[in-house]
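What you see is the complex with one protein chain gone and the rest in place.
Order of writing sets the labels: A and B. Residues in every chain begin at 1.
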């Protein structure tokens, strides 16, 4: 487990140099006419409203409603509108890094899907929000395509040899989200209960949902957090 | 989005061209020269080589495909299992029928 910057006391330092740098770059760009303050505000507003709970919701609803699942798998872009996500926003063509073709990858007992973008860090932001730091590191991007089982094991996910690990390198216009299988022990649960256990990492494909784990729970100590590196 | 008649069908074996390029591309180095199977069609789109230079109006449209590779084909020393695969999308201009040219 890394002990480096996991507890960076950002809240305690009221003004950071990066806050200053961000604002300085933005203001210089606006002064030079590269874009307007309103352009920036619209992109910010849009980006900040994104959260992975949309992906959780879509997954939970799919588990309960086969017709919804069918629509989602056959036309992800269009079906996203049913949960309030329009991939064409905010510009009418999506943002320069969020294109308009969205595909949901369904896990089965024989196939486990996982997403990566080796060329940059394409990520389905409209349904998953901002990507985790590690998703953007060359470490993850280069190794996931080459040693997927090793990387998954580092996240604590060990899959049997007869399960096909299918890595999706999102290199073009499409964006992907993994739809995990509904875990044991969730019989009779409603959509909200189910959505709570579909965490971000499950939707990327580096974890599997469990009936006893939600993203809002504090991970159990002292065995290390879920996703902690095994030595 | 335009509809175009794709040259390859689902199930076809295709080889990614082993071209080096000085231009903007989204074809990864590790798929070049590799053979895989077309598993899905994607909507036609302007090729990234043109889009990157802002040629949106009269850029070249081409069908796109999802191609599935066996990991053991991509990496000779692959440490996972035989069943493992990798999928990625290729524009038609980067693909040729398997067996033509070099394997």
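The rule we apply is simple: a residue touches a chain if its C-beta (ideal position, glycine included) is under 8 Å from a C-beta of that chain, and two chains touch if they have at least 3 such contacts.
Throughout what follows, contacts and distances are computed from a predicted model.
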So which of "ATPase", "ATP phosphoribosyltransferase", "Sn-glycerol-3-phosphate ABC transporter ATP-binding protein UgpC" or "Nitrile hydratase subunit beta" is the UniProt name of the chain that got left out? "Nitrile hydratase subunit beta"
The listed residue (A:121, A:186 or A:214) that touches the chain absent from the view is A:121
Touch rule applied to chain A and the missing chain gives residues 1-2, 4-8, 10, 13, 15-29, 32, 34-35, 39-41, 43-44, 47-48, 91, 95-97, 119-121, 130, 132-134, 136-140, 143, 151, 154-155, 225, 227-229
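Simple rule for what comes next: only the chains that are shown with their structure count from here on.
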Between chain A and chain B, what is the gap in Å from one C-alpha centre to the other? 25
Spell out the part of chain A that touches chain B in their complex, as residue ranges. 101, 118-119, 145-150, 161-174
Please output the residues of chain B touching chain A within their complex, sorted ascending. 26-28, 30, 42-43, 45, 48, 64, 68, 71, 74-75, 78-81, 83-91
